[in-house]
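Yeah, one chain of the complex is gone here, protein chain that is, but the others are all in their spots.
Chain IDs A and B follow the sequence of writing; residue 1 opens each chain.
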Amino acid sequence: MYVAVKGGEAAILATHDLVAEARRGDPAVPEISVAQIREQQALACARVMNEGSLYDQDLAALALKQSQGDVIEAAFLMRAYRTTLPRFGSSEPLDTAAMAIRRRVSATYKDLPGGQVLGPTYDYTHRLFDFALMDEGGEAAPRSAPTPLDATMPRVPDILGAEGLMEAEEPPEGDPRPFDLTRDPVSFPADRDVRLQSMARGDEGFLLGLGYSVQRGFGGTHPFVGEVRVGEVAVEFVPEELGFAVDLGDVTLTECQMVNQFQGSKEVPPQFTRGYGLVFGHSERKAMSMSLVDRALKARDFGEATNYPAQQDEFVLYHADNVEAAGFVEHLKLPHYVDFQGELELIRRIRREREERLAREQGAKEPDTMPEAAE
Amino acid sequence: MATLARASRSEIETLLGDPPDHDLLKAPETGTVMVEGRAGGAGRRFNLGEATVTRCVVRLSNGRMGFSYALGRDGRKARLAALLDARLQDEAEGSDLHQGVATLAAQQTSARDLASRKAAATKVDFFTLVRGS
Partner (left out) sequence: MSAGTMIAPGFSHPVFQSQAAFRALLAALSEPGTLQNVASEITPPEGLTTATATALLTLADYETPVWLPEALRNGPAGAWLRFHCGASLVESPAEAAFAVIDGTVYEPKLSAFNLGTDQFPDRSTTVIVQVTALKGGSALALSGPGILGSRNITPQSLRPGFIDELRENGALYPLGVDVLLAHGEGLIGLPRSTQIEEVR
């Protein structure tokens, strides 16, 4: 039962002022600008764009500033803002083979066409504090090679695909428009397009945990990173009134192709299977986790047992969204006075009835009867 | 349009000069485009997430229409880019305006080239140590 209760407005308004003060911190310290967050906390911005499911670096930076760096709160702001915008349509599918590469590594091939490009990564840092950053870090001056990288680099699974050793990845007949879970309710079993969209906007920590569980044996695959690539890809869109594709500019993306052990059947010879991850910004951990879980969720397609959480689409899709999850967990803070009053009365009644029954039994009990079984 | 989508508002403003008289057929409007990917890069289409996009359509007094569609939320930039788009269609190839856009495109290409050469500096040169048999 819901009962309208009034009051608390003044207290709520006071919290707005108080949280604004807490967000600002010590006024003797200069205020951080949105541009500073965008440029200097770009990986946090990428996470906010992914989980907010909206690519806009300035808004992600503003969301982080407004939420005091709380990433889920920031994603919530992005989601809320998105609902106020009209949607002009859907882009042409991105062509990640045409990515302007900033980083690209493969764990399966040493000498692959285009080479191993380490790019900007923390992988080879020592995880020792750089105390110089306590003060101004100064400007970096990265070196540059005399010639640029290859304009396009083949995706690694396509190399294996050419040999027929890799599960084919082709659009279904007619290349249908993908399902959009922001428009239509999800039903199960969910198709791959639904699963990929859900994971792309899902919580990085949740997917990381699930991906890890797959590696530890709760999913039964043996993955290799076929390729991780990071860089810029052009977004093309066909406005209805123009009828031809317009280049809207570039987005930064991270793509992971996870190669997994074989599957074969009477019809198909054994071949490698694949898991796929694609996310906004430079977000390797997220893309890799997504590709691990994508492969695990294909279990049913390959006729594998689905004994573990990472293989069960309903479990993964219903719990990946951190805005939904945070909403349901955190709503427990809201007044439940009436529910709880009901519970209180119920437990008091049960106890009263129990005492009365015990008293009755005590009175009726003969000295030589056996004690009753505990309740 | 690709070059203008990647240009800054001030670059477009400088190139355009004084905005010509025009009607707004579609006032600058910010919305989103759902960005699609493909599973595995080449397979089934799926929705990756949305991106903010701002568009504008103008018509000059001579009837020429100009369009602008670009990522981001800059309505002023969209209007200026649509005006520039209309002007470019009116002018012959090789005009100052066309050359200005070509210069902008060249700057964008060289910025991309520099970024690629910086990445190329991190390319691994494998060498194999001789192993005893």
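Details
Keep in mind that, in the parts below, a contact is a pair of C-beta atoms (placed from the backbone, for glycine too) under 8 Å apart; a residue touches a chain by one contact, two chains touch by 3 or more.
Keep in mind the model is a prediction, meaning the values are calculated, not measured.
Touching the missing chain, out of A:Gly8, A:Gly25, A:Gly89 or A:Pro113, is residue A:Gly89.
In the complete complex, the residue from A:Glu241, A:Asp301, A:Glu314 or A:Glu355 that touches the missing chain is A:Glu241. Which of A:Lys6, A:Arg127, A:Arg143 or A:Arg183 touches the hidden chain is settled by the complete complex: it is A:Arg183.
Against the chain not displayed here, chain A makes contact via residues 86-89, 183, 239-242.
One chain of the complex is left out; on chain B, the residues touching it are 23-27, 29, 57, 59, 63, 65.
Here, only the chains that are shown with their structure count from here on.
Centre to centre, using the average C-alpha position, chain A and chain B are separated by 28 Å.
Taken in their complex, chain A has these residues touching chain B: 49-50, 53-56, 58-59, 82, 85-94, 96-97, 100-103, 110-111, 115-119, 142-149, 155, 157-158, 169-172, 175-182, 192-194, 196-197, 200-201, 234-235, 237, 239, 241-242, 246-251, 255, 257, 274, 276, 278-280, 294. Partner chain A is touched in their complex by these residues of chain B: 1-2, 5-6, 29-53, 55, 57, 67, 69-73, 112-124, 126.
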